[in-house]
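Heads up, the thing below is written out as structure tokens.
With one protein chain withheld, the remaining protein chains of the complex are depicted in position.
Take a look at chain A:
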């Protein structure tokens, strides 16, 4: 991140963002118009990122989303006490936040790795 030079200052065009979409640089046009191969590369990246996002949201759904059902089906769990506090209060009021944070850190780590892989494949010199 740090070794990239800051991008040049550009005027932001609001109303007609569509008009800005010109094939500005050859590298991007190349990739965009690269017929089956380029298309497949992009599809692969999108699929990898989507799979990652879905997998991690499944972790959240299993970890947090199942709790209301659990408390309703097994009220005994809701009555448990840990360190003098009721379990639901401890889980929702305190532990849920570091849990969300942890999932977020994992996502950023893997998503950046997916992008690095993609860049490496695209940048690979043709032989």
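Things to note:
Definition applied: a contact is a pair of C-beta atoms (placed from the backbone, for glycine too) under 8 Å apart; a residue touches a chain by one contact, two chains touch by 3 or more; residues count from 1.
Simple rule for what comes next: contacts and distances are computed from a predicted model.
Between the names "Na+(Or H+)/acetate symporter ActP", "Heme exporter protein A1", "ABC transporter permease" or "Monovalent cation/H+ antiporter subunit D", the one given in UniProt for the chain missing from this structure view is "Na+(Or H+)/acetate symporter ActP".
Residue positions on chain A in contact with the hidden chain: 1, 4, 6-7, 9, 11-18, 20-21, 24-28, 31-33, 38-39, 42-43, 45-46, 49-50, 53, 56-57, 60, 64-65, 68-69, 71-73, 75, 78-79, 86, 88-89, 92-94, 96-98, 100-101, 103-105, 107-108, 111-112, 115, 118-119, 122-123, in rising order.
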